[in-house]
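Here the complex is missing one protein chain, while the rest keep their positions.
Here is subunit A:
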């Protein structure tokens, strides 16, 4: 077993100024927000430039990292004291964080560019780019921070950006409500993360990743400074935080509503990057999870439960974006499963996270392109036969589709299969459930393809679909190229696992990739069955324009497995009643008691509120003046 290497303090080079990655987009956001309407004309260009500049810094830092010997590939950068004695603003550039930085700035820049076209008719396009820049900065702080407190700043920063962008069209009540819901559900997770940080602090006296190695954690257990229970609790609390941010059960309910945001936002924040932050957190906290097998087991269970739940939800959605959102939940479930499986799982989880970032962003942007063409229609029952009118969108979308279902040799095939195989080795039940999930994925994604691009045209009368402008299609093409090749590049020869090893550790013996294995063949077979089933239902048969009532199971899936209903019954309604009762008690109870007391003492029969002026006021003033006289008398006597 190879452990992560020590962090080396860094100076000079581009890594030395890697804080620019965060500072540049932050500056962009500041200029665009403070500059107001004056920056409307070129605001979007500035936004793109800042994101691209951050990408360049990330690429050069990455190259510098590659040039270092493996034992020195974790570089620490001091910025300034944030909370003196507790946490500094410091960055950690290592293979794990730089992988994320490349994904965030790379895919992020493509989405910035795409948004120029997608948002071109929006009067608030500049504000949109300001928020996108803000998001990129916060997300980079999240992954580059060298301690939990600075990570938390980025963590909530992306939550803010997500809130602002989901609610971007806040004149729509549904958008405003969805934004609020996302923030509040995330706060439930943040509650867990905060307590985890407090526990880490009181146990270890530090929140810096560099001080919290696997050896430190096992040493603390060995010396009795930390009980096994404490470490497990830290793991579970971190997981709660991860569940909020990554929309894992039981904190999944916000993600589907988050589709109220403009589609580039769904692609960037709610598919490719922010929602995967929970996976990052679990992997980054490997030292705790590896010392707490129970917490690891819970991580895998949450992952499997969510990958199935998301897939089932995906089957019943007619709204293309919600279908993709269900799919995102499900795919992050796979990553979470991988993140609970130790170093081999980490590598596959992060690799899947990166390839998913490409193919899911690809499909979300493709969906945006379709909506752009169809007057913002999102109901797939009103699509059909779009392949012929928008070929670039259709072909790139289908590449993303093949990648996600794990079509042999495409990206998803390598990365998802890696997770399934690793899970199978750990626990057969989890492994087979993951295989079933892949089969369901085959069904719902095929359903989406057939309903959107093939079959009869079921368009609204005023729909005149056309291909999107090249500012939108070029990013699609680039993302689809990644969707094809990235998986093979990362997984073959264990390239990514070796690269990550200095940051997250690695097993002595690296796993070999089997092109033919039981699990792999079973997965392929199930995916084929799912796709065939979708063909019979939605490809060969006519798709009704109005959704049929469906069975109990369909309703169950359509209503997001009753997640919202559950939350409403358990929390929202009782909460509203509690607030009402508390207000009543506060007005009548506590206040009434005091008022009554005051009235009794004051000798009046009515409540104080009725004694508008006069009596009580003069009484009070006379007390005040009485006190003044006493003090005055004291002074007088004192001076004698």
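In the analysis below, a contact is a pair of C-beta atoms (placed from the backbone, for glycine too) under 8 Å apart; a residue touches a chain by one contact, two chains touch by 3 or more; residues count from 1.
Just so it is clear, contacts and distances are computed from a predicted model.
Visitor: The complex lacks one chain in this depiction; which UniProt name from "NADH dehydrogenase subunit M", "Ubiquinol-cytochrome c reductase iron-sulfur subunit", "Sarcosine oxidase subunit alpha/sarcosine oxidase subunit delta" or "ABC transporter permease" does that chain carry?
Guide: The chain we cannot see is recorded in UniProt as "NADH dehydrogenase subunit M".
Visitor: Among A:45, A:66 or A:225, choose the residue that contacts the chain missing from this document, as touch is defined above.
Guide: Of all options in A:45, A:66 or A:225, contact with the hidden chain holds for A:225.
Visitor: May I ask which residue of A:59, A:102, A:160 or A:528 touches the chain that does not appear here?
Guide: Only one of A:59, A:102, A:160 or A:528 touches the chain omitted from view, namely A:160.
Visitor: Which residue from A:9, A:71, A:120 or A:170 sits in contact with the chain not drawn here?
Guide: A:170
Visitor: Please pick, from A:190, A:318 or A:560, the residue that touches the omitted chain in the full complex.
Guide: A:190
Visitor: Determine and list the subunit A residues touching the chain excluded from the picture.
Guide: 33, 80-86, 89, 149, 152-153, 155-157, 160, 163, 167, 170-173, 175-177, 179-180, 183-184, 187-188, 190-191, 194-195, 197-199, 201-206, 216, 220, 223-226, 575, 578-580, 582-583, 586, 590-591, 594, 598, 608-609, 612-613, 616-617, 620-621, 623-624, 627, 631, 634-635, 637-640
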